[in-house]
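A single protein chain has been omitted; all remaining protein chains appear in their positions.
Chain lettering (A and B) follows the sequence in which the chains are written, and residue indices restart at 1 in each chain.
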Amino acid sequence: MSAIILFTAVSIAQLLLSLSMAIASVRIVIGPRAQDRIISLDTLYICAMLLLVTFGIGTGRTVYFEAALVIGLLGFVATVALAKFLMRGEVIE
Amino acid sequence: MQAVVDLPIWAAIIVSLFLLLGAGLTLVGAIGFLRLPSFYERLHAPALVTSWGVGAIMLASILYFSITQQRLVLHEILIGLFVTVTTPVTFMLLARAALHRDRVEGNPDVPAKAPD
Partner (left out) sequence: MLPYPILSFFLVIMWLLLNEFGLGHLVLGALVAMFAGWALASLRPDKPKLKKWYLLPKLLWVILIDIGRSNLAVARLILQGTRGSRRSGFLLVPLDIEDPTALAILAIILTSMPGSAWLEYDSGDKTVLIHVFDLIDEAEWISTIKQRYEAPLMEIFA
């Protein structure tokens, strides 16, 4: 019984998170400006990170946690670099 | 799916509720992201995702792994803490970049920089 409840909840959560990722991708495409695209990218990677955590709950394995942590770290660096690029026009001054 | 079987039913319900709360808030944030008209309003929508969206899913994960592995598994807190600390940095940088760009273009909706 608890397996069914958990399986249903994990499936629904994965569906909702995938939908959020799709919406964020739509915003990346329609823009309209560069800062909108960067902030959608930020939302996209956080949603991907959450999706990996739900995968971890669904399968009962902890390996997904490490993948989520790496996505979080790299996504942060990427967003900061892009924001810096917007402000100054170059990343390394 | 070996580990799922020995989860008591109350724990399964709590974990499911937290999962759905987090995923639902994430979706609402994403919808707001699509519907809100201006960049500065859209800046508020991902805060839904990074505050309780991340928090609820982390809580679900902590509870699930702590019960199935029968020891305290807290490493999800690291992701939560990390997101909480890094999001203001990215948002602030992006907001300043957007302000800078809008001011250079002379956008009338943005307050001018205070004279030094």
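We take it that a contact is a pair of C-beta atoms (placed from the backbone, for glycine too) under 8 Å apart; a residue touches a chain by one contact, two chains touch by 3 or more.
What you see is a predicted model, and the numbers here were worked out from it, not measured in a lab.
Colleague: Which visible chains touch the chain that is not shown?
Modeller: Displayed chains contacted by the hidden chain, ordered by label: B.
Colleague: Which one, B:F18, B:Y64 or B:F91, makes contact with the chain that was left out?
Modeller: Counting the whole complex, the residue in contact with the absent chain is B:F91.
Colleague: Where does chain B touch the missing chain, residue by residue?
Modeller: The list for chain B reads 25, 28-29, 31-32, 35-37, 40-41, 43-45, 47-48, 50-52, 71, 74-75, 77-78, 84-85, 87-88, 91-92, 95-96, 99, 110-111, 114, 116.
Note that only the chains that are shown with their structure count from here on.
Colleague: Quick one: which bits of chain A touch chain B in the complex? Just the residue numbers, please.
Modeller: 1-3, 5-10, 12-14, 16-17, 19-21, 23-24, 26-27, 33, 35-36, 38-40, 42-43, 46-47, 49-50, 53-54, 56-57, 59-60, 62, 65, 68-69, 72-73, 76, 79-80, 83-84, 86-87
Colleague: Under the definition above, what is the set of chain B residues touching chain A in their complex?
Modeller: My answer: residues 1-5, 7-9, 11-13, 15-17, 19-20, 22-24, 26-27, 29-31, 33-34, 39, 42-43, 45-46, 49-50, 53-54, 57-58, 60-61, 64-65, 68, 73, 75-76, 78-79, 82-83, 86, 89-91, 93-94, 96-98, 100-101.
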